[in-house]
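In this view, the complex is presented without one of its protein chains, the others remaining in place.
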Amino acid sequence: MVAVNPIYYIALPLFFAFLLPLFGKIHKELIRIVPGLLYAYFLGMSFYMLRHVFVTGQPYIVEIAGWKAPWGINLVFDAFTGLIITFISVLAFLVWLYSYRFKKVEFDNALKYFVLLMLVTAGSMGIVMTGDIFNQFVFLEITGLSSYGLTAYYRGRDGAEAAFKYLLIGSLASTFVLMGILLIYTQLGTLNMADIARNIHLMKPSLKIAAFLLLFMGFGIEAEMFPMNGWAPDAYSQAPGPIGAVFASMTSKAGLYALIRLTFTIFDFSSVSKLLFIMGLLTLLFAEGIALRQEKIKRMLAYSSIGQIGLIMVAFSFNTYLGVFAGIFLMINHALIKSLLFFSASYLAYNSPKKYIKDIQGFGKVMPITSFLFALGAFAIIGFPPFSGFWSKFYFLLAAAQKHYIVLIVLILSVSLVELVYYLRVVHKLYFAKPTGDYEPHSPNWNGMLAMILLALVIIAIGVYPDLVTHYIDKAAVMIMDKAQYIHNSLGI
Amino acid sequence: MDNILILKIAFIGASITLLFIGLYAVLTKRNLIKIVLGLSIMDNGLNLLFITMGFVKHGTAPIFSPLVMEKLKTVDAAAQVMVDPVVQALVLTAIVIGFGVTAVALALVLRLYRHHNTTNIDEIRNLKW
Amino acid sequence: MSTIITVIVVIGALFLVAAAIYAVHKKDLVVATVATSVISLVLSAFYFILQAPDVALTEAAIGVALTTIIFIVIIRNTKRFED
Partner (left out) sequence: MKKLIALIFVLYIGVEMFFVFYQIPFGMDRVQSKVGKFYLEHSPKDLKVANAVTSIVVNFRGFDTLGEVTVLFIATTALGSILFRSRKVHNRLNSKRTSVEASMIVQVAGRFLVPLIVLLGAYVFIHGHLTPGGGFQGGVIIATGVLFLLLAYRQFSVNHEPITWIESLAGATFAGLGLTGIFVGKTFLENFLGTGKLNDLLSGGIIPLIYIAVGFKVAAELTGILDTILSISVPVEETENQN
């Protein structure tokens, strides 16, 4: 079949990114339109393919250059990776829509912005779909380098500083990942994930632990895990507004996916679930604690984002069906809601140079719709009932109750209380404080408004009618737990 | 001692030492350019480690040139004595990626210098480190 | 592998370590950069010994020539000495 093929998610953005400078010579508007058309196509393709996988149960496997899996590189679009890819395409389209007229920048800058945007999404999709561990490293670098470029995009801010910090930590991460890959390769003689998973017991135990720790640290950095996430708040706050949403919903999710694939499929899970649990909990507590003290709105959102990553790691570490189910649900919800928050916050704080929370007080009357959408997102992420966030937290608590983790439930509920405090503080400032009047409010463009309203509608739709996604999540959760099925899909044995 | 054992210690020792000297520079140095230099030394050490791990004793380069084919006649016989080509392909990729990262890092250093007029990391602290 | 190559490799390895320490220690960044490019040169010879001519060629071109030149240009436009 020519019209749909998972390879398009990576090959087409690369193809058009290379050609975009030439499109720009034909007509200046094309550099904005071409990525949009591409994302619209991906949107349709993802829904078609996900539906197909869901109905027939047959995943899409691409063998690049026609070589069977252990010999060549393969791409896997199954129930789990397909679901993540679908949500990345939805968000990529919305990010494009939001930034279509985001800034009246010079032509050269707009060109670079869209090229880097296309490549950062292609890189994240590559990390998720590829079945080859070295290929995953290459996509990690693509995602990383385009993120550095986007973080340093604005002149006026401290973007270069944040980007340098990000680059430093990212380079250390990629060194760790490469060392882990080398260890595995010298022991097993293969780079294919399914093949490694099949033969992992053949590795010397000491080398296996070393390789696991190296890979875990490396991908943990990209997923904003606890000790190595100092780069994240700076990158989030210095990058352009929509890119904060990209980091929260795509790159960190891709890193998280790599961690999950690593622990569930490649290495034996039971031995490492404690590590995932402890790191997740530390990430959660550390980030939520710091978020409480933030004075700048984007930094607060960034720390809240890191906290959610911790929560998702804890959910996956339960190693039960319900835990994985809750984890995937949390991943999707977080991607949707945090994007809405970043979108609206970046319009609210548009003209404030330092982006302090106090700068936006009283904007509830000045920018009613944007403020309302921000408040909606805040309530959704805390987990209030009519929104999608409620269901994911509900399933999480259910999973914890099933494991009889009473202390954990109390802890999570109190963390939610902390979230409530710092989000309500902003909402309170928005609606019940007098405007300071130092900054001119900036009303959103129609396209930004449309993107935000679409996101809000999706969040409410999932909240009112969760069956919209739970069927797919159910299949995905079964898929990720089933190591043998993944090996069968990739290698055909 | 056996020659091959000395070679093994020399290659692995050199690459690991390079890697961790680079890491030391990244962790302790305060000068931005020195830090990038440290990253580049780390990359070099890692690449040597890759190639070392693919070496086979008495191996030849993985090229079926007319010269090799004349000596060993068949493809199968030639393939037996060659070093592992996969690590070489991986290192090619890693070298080029490393160069790209270094170039971007140096561009960031230059912009930081223009903005703050220093390359010392202690004096560039608008954000928390 | 013959004894001569072993001796060369051992000397080369010691030299690599010495050059790396020198590069990290030296306050003059231009000298440090040149030391790094010498590391690349020795590594390129190592790759030939390890039967990897493709990698040796790449390392010689990228590590010795291009990386060094961009470092030198950036140093010329910023400060030469580390303080």
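Per-chain numbering from 1; labels A, B and C assigned in written order.
Note that a residue touches a chain if its C-beta (ideal position, glycine included) is under 8 Å from a C-beta of that chain, and two chains touch if they have at least 3 such contacts.
Since this is a predicted model, take the numbers as computed values, not measurements.
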item	value
Visible chains that the absent chain touches, using the contact criterion stated earlier	A, B, C
Omitted-chain contact residue, chosen from A:A160, A:I306 or A:V426	A:A160
Candidate in contact with the missing chain, chosen from B:I41, B:L106 or B:I121	B:L106
Contacting the left-out chain in the complete assembly, out of A:P35, A:P59, A:G82 or A:G126	A:G126
For subunit C, residues in touch with the removed chain	53-54, 56-58, 61-62, 65-66, 69-70, 73-74, 76-77
Sites on subunit A contacted by the missing partner chain, in the whole complex	2, 5, 7, 11, 14-15, 17-22, 62-67, 70-73, 106, 108-109, 112-113, 115-116, 119, 122, 126, 132, 134-135, 138-139, 141-142, 145-146, 148-149, 152-153, 155, 160, 163, 179, 183, 185-191, 204, 206-207, 210
Absent chain, residues of subunit B that touch it	4, 7-9, 11-13, 16-17, 19-20, 23-24, 27-28, 49, 52-57, 61-66, 69, 75-76, 78-79, 82, 84-90, 92-93, 96-97, 99-101, 103-104, 106-108, 110-111, 114-115, 117
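By our rule, only the chains that are shown with their structure count from here on.
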item	value
Chain pair bearing the highest count of C-beta contacts	B-C
Approximate Å spacing (C-alpha centroids) for the pair subunit A, subunit C	39
Inter-centroid spacing, subunit C versus subunit B (mean Cα positions, whole Å)	11
Where subunit A touches two or more other chains at once, by residue number	none
Touching two or more other chains - residues of subunit C	none
Subunit A to subunit B touching residues, read off their complex	134, 138, 141, 145, 148-149, 152, 158, 160-165, 167-168, 171-172, 175, 178-179, 182, 185-186, 191, 230, 234, 238
In the complex with subunit A, residue positions of subunit B that touch it	19, 23, 26, 32, 35, 39, 42-43, 46, 49-50, 53, 86-87, 90, 93-94, 97, 100-101, 104-105, 108-109, 111-112, 115, 124, 126-129
List of subunit C residues in touch with subunit B within their complex	1-3, 6, 9-10, 12-13, 16-17, 20-21, 23-24, 29, 32-33, 36, 39-40, 43, 46-47, 50-55, 58-59, 62-63, 66-67, 70-71, 74-75, 77-79, 82-83
